[in-house]
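Sharing a structure below in structure tokens format, with a few things to ask.
Heads up, one of the protein chains got dropped from this complex, but the rest are sitting where they should.
Note that the chains take the letters A and B in the order they are written out, and that residue 1 is the start of every chain.
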Amino acid sequence: MKRHLISAADLSRDDALLVLDTAEELARVSSRSVKKLPTLRGRTVVNLFFEDSTRTRISFEAAAKRLSADVINFSAKGSSVSKGESLKDTALTLEAMGADGVVIRHGASGAPYRLADWVNGNVVNAGDGTHEHPTQALLDAFTMRRHLGDLDGRRITIVGDVLHSRVARSNVLLLSTLGAQVTLVAPPTLLPVSVGTWPCEVSYDLDGTLPKSDAVMMLRVQRERMNAAYFPTVREYSRRYGLSADRYAHLPEHAIVMHPGPMNRGVEIAAEVADSTRSTIVEQVGNGVSVRMAVLYLLLGGSEPAIGAGE
Amino acid sequence: MSAARNQEQPQYKAVLEAPEIRRALTRIAHEILERTKGGSDVVLLGVQTRGVNLARMLCRRLEEVEGLKIPCGSLDVTMYRDDLRMKPARAIGRTELPGDGIDDKVVVLVDDVLFSGRTIRAALDALNDLGRPRAVQLAVLVDRGHRELPIRADYVGKNLPTSLKETVKVLLGDVDGRDAVLLGPKTDPKGDDGK
Partner (left out) sequence: MSTFLIKNARILGGEPRDILVRDGRIAEVGTGLAAEGAQTVEAAGLIALPGLVDLHTHLREPGREDNETVLTGTQAAAKGGFTAVHAMANTDPVADTAGVVEQVWRLGREHGYCDVHPVGAVTEGIAGKRLAELGAMADSAANVRVFSDDGHCVSDAVIMRRALEYVKAFDGVVAQHAQEPRLTEGAQMNEGEVSDRLGLRGWPAVAEEAIIARDCLLAGHVGSRLHVCHVSTAGSVELIRWAKGKGWNVTAEVTPHHLFLTDACCERSPAGRSYDPLYKVNPPLRTRADVDAVRAGLADGTIDCVATDHAPHAVEDKETEWADAAMGMIGLETALPVVQAAMVDTGLLDWAQVADRMSARPAEIGRLEGQGRPLEPGSPANITLYDPEYRAQVDASSFASKSRNTPYAGLELPGRVVATFLRGRPTVLEGKLV
């Protein structure tokens, strides 16, 4: 059976916990002298990156290689794609190479679903447009679990450009699956119109929300949004929705500060907050490899995938 | 379906009960001490899952016999198995090495049933990635025969001649509420690895 991880909604609570528990075990491999497992020997994983994202690509590449998979990196720049080859033709090429798993990053929302229609391998979404980024949500949950323990009942605040954020979409879905209480904080212009139907709370008041948060996740805000009148100025955005040192002081003692990167220091997050002891921003990057190993193992390691949405 | 299953529930008979298991472990403890010159540099590694409980039991026995604190850990071999592609991807267990690791140690692998030898093959591969022991030995509660690889146990609780149509189940107190080794007819011709 073909199964994919394209949306965080593809994961049941049991699936999500299986990924996180597996990642916890696999994290130990990273501290061994031989950082490799033979599990995916002979399997081919293609990293299909239509958008530049060195960090995510390297993370998936390291994960696949630590599991001994053959990794083929296919980036759109300088390839036949930039010469106008369609996603479908690229998919057929991958099919011909016998890809068991395809990790896709694409600027268009839904591109992984289109790909999944055309290939036989299992598809992992490494970020598609403004839709989702499920492995980022998994690594965020993994990071939170390490600091906060079980996420059931934990209060997680996500701040910023929710409207355009694939990280926010995946996090809301996954965290609610895991029983956490999510609050989104953003200017109303940067919230989806139907956010009221999402499994989370919404607030426009960051100061009121922070003292009740176990973790606060700051989302990147692109300066271009200002030109489309989403907010008046970067300065005003930062004043109302940025995590300044003053606001940081109002977080509970145990609360952690997260950011999926890349950061705009001084816009959504103050430099001293990003570098503070309760910031998990660097740790999140490292956890990415373990979580992606778990996802690749559970999708490709057995006779059929143990997680994900089937067709 | 489940009703039909229940009707087919095979009749298991106990081939080892708690006292016999206890005696077998005591004997193995003595043998380990003999063969390793008093247990110096020995590390017990239980193979997930029942092997881990057995290793802990063996560890307690060694302490009782000789007052020795032998380091004890666990080894999960899932990622090294040669039959991974025959079943859906499964959850993996904990691998936990004792503080000093396994370099230059005499590692005694502990498992419940020795059958095809494939689990132990995977365990040897896993050890290879974890360090370089001086020697590796194998202790099992039951050797049921039918080896498919050139592997033998150094310490055996009981040699149990079996048919391939049979299955051996090991129950241990801390997980199953009872210590026993059961023999019964095989139910699933494919999936079971004979334990």
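By our rule, a residue touches a chain if its C-beta (ideal position, glycine included) is under 8 Å from a C-beta of that chain, and two chains touch if they have at least 3 such contacts.
Computed from a prediction, not measured in an experiment: that's the story for all the values here.
Can you list the shown chains that the hidden chain touches?
Computed over the complete complex, the missing chain touches A.
For the chain not shown, which residue from A:R3, A:H106 or A:R145 touches it across the whole complex?
If we include the chain that is not displayed, A:H106 is the one touching it.
For the chain that's not shown, point to the residue among A:R57, A:R166, A:R220 or A:H259 touching it.
Only one listed residue reaches the unshown chain, and that is A:R166.
Sort through A:R3, A:R43, A:R57 or A:H131 and give me the one touching the missing partner chain.
A:H131
Under the stated touch rule, tell me which residues of subunit A contact the chain that is not displayed.
Missing-chain contacts on subunit A: residues 86-88, 106, 108-111, 113-114, 117, 128-132, 166, 169, 192-195, 197-198, 311.
Everything below uses one rule, namely that only the chains that are shown with their structure count from here on.
Any idea how many Å lie between the Cα centroids of subunit A and subunit B?
Those two chain centres are 40 Å apart.
Tell me, which parts of subunit A touch subunit B in their complex?
Listed in rising order, the residues are 18, 21-22, 25-26, 28, 32-34, 36-39, 67, 297-307.
Touching residues of subunit B toward subunit A in the complex: what are they?
These residues of subunit B touch subunit A: 76, 79-80, 84-95, 125, 128-131.
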